[in-house]
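Here the structure comes first, spelled out in structure tokens, and everything after it is commentary.
All protein chains but one are shown at their positions in the complex.
First chain written, first letter: the chains are A, B and C, and each begins at residue 1.
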């Protein structure tokens, strides 16, 4: 299992707002039953490498399918083999250190 | 005002865990009184462009000051001039669209 | 066709150098016959969305298959539908503007 953050931005739409496209991406993730959390700068998804890449394929096409002529998709994948680490555990691990300091 | 996401990763430490370095970054942001939110893949900060770049300068040095020989710092800055938009408002704007759909 | 930049970084290896892993990624791209250009901060690849995601799947696993316990993969995909644009054309387009100024 890996953790990823993805952001998909339409270019050249004539409107500085992108929330409509982000909402459409969240609907697609809901429909595909992929675990996700919306953050102010992207969407965190969790799953196997294959599931993450399948989500990227799907979300990258959202703006193109909704009229945008160009899209920039940004992805970061974090995977470790030495222990299980969910998105929640990653944040909890930092908070635990902060509480102990 | 702008919104940014920053992640600072030490390279070559011999330990796959980076939570100690992330905790040290959060302590530095607390001390500097910079508005921030920890997410599973980075830290969201809000402020003027100058405040954000000052935070980058500070956080980029954290791993180097704690023994790492190499550091990779990743930053995304999102700034718009047509309306005020906080990190909270960005997420709320997407949720509102989802609720209305 | 789309253009992408990918960087794959092993975490916790005990060695600040990553060139061995990057070389292994380039060998994998050569073998898979995927068009690529090495830059100082990543590798630019060109192809269909499917080819790009297949390259990501392959390269993300390189450090894990060579002993790294953790890997961070960063990807940006740029795709436009209004005109053909290769990596070379993108750079040429900027240079033409600079020459004309």
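For this structure, a couple of remarks:
FYI, contacts are C-beta pairs under 8 Å (C-beta built on N, C-alpha and C of every residue); 3 or more make two chains touch, one makes a residue touch a chain.
These figures come from a predicted structure and were not determined experimentally.
In the complete complex, the hidden chain is touched by one of C:48, C:65 or C:93, namely C:93. For subunit C, the list of residues touching the undisplayed chain reads 3-5, 7, 16-17, 19-20, 22-23, 26-27, 37-42, 44, 74, 76, 78, 80, 82, 87-88, 90-91, 93-95, 97-98, 101.
For subunit A, the residues touching the absent chain in the complete assembly are 9, 11-18, 69-70, 72, 74. Residues 11-12, 49-50, 53, 56-57, 60-61, 64, 69-82 are the ones on subunit B that touch the missing chain.
By our rule, only the chains that are shown with their structure count from here on.
Mean C-alpha position of subunit B lies 25 Å from that of subunit C.
Subunit A and subunit C have Cα centroids lying 20 Å from one another. One finds 16 Å separating the Cα centroids of subunit A and subunit B. Residue positions of subunit C with contacts to 2 or more other chains are 11-12, 69-70, 72, 74.
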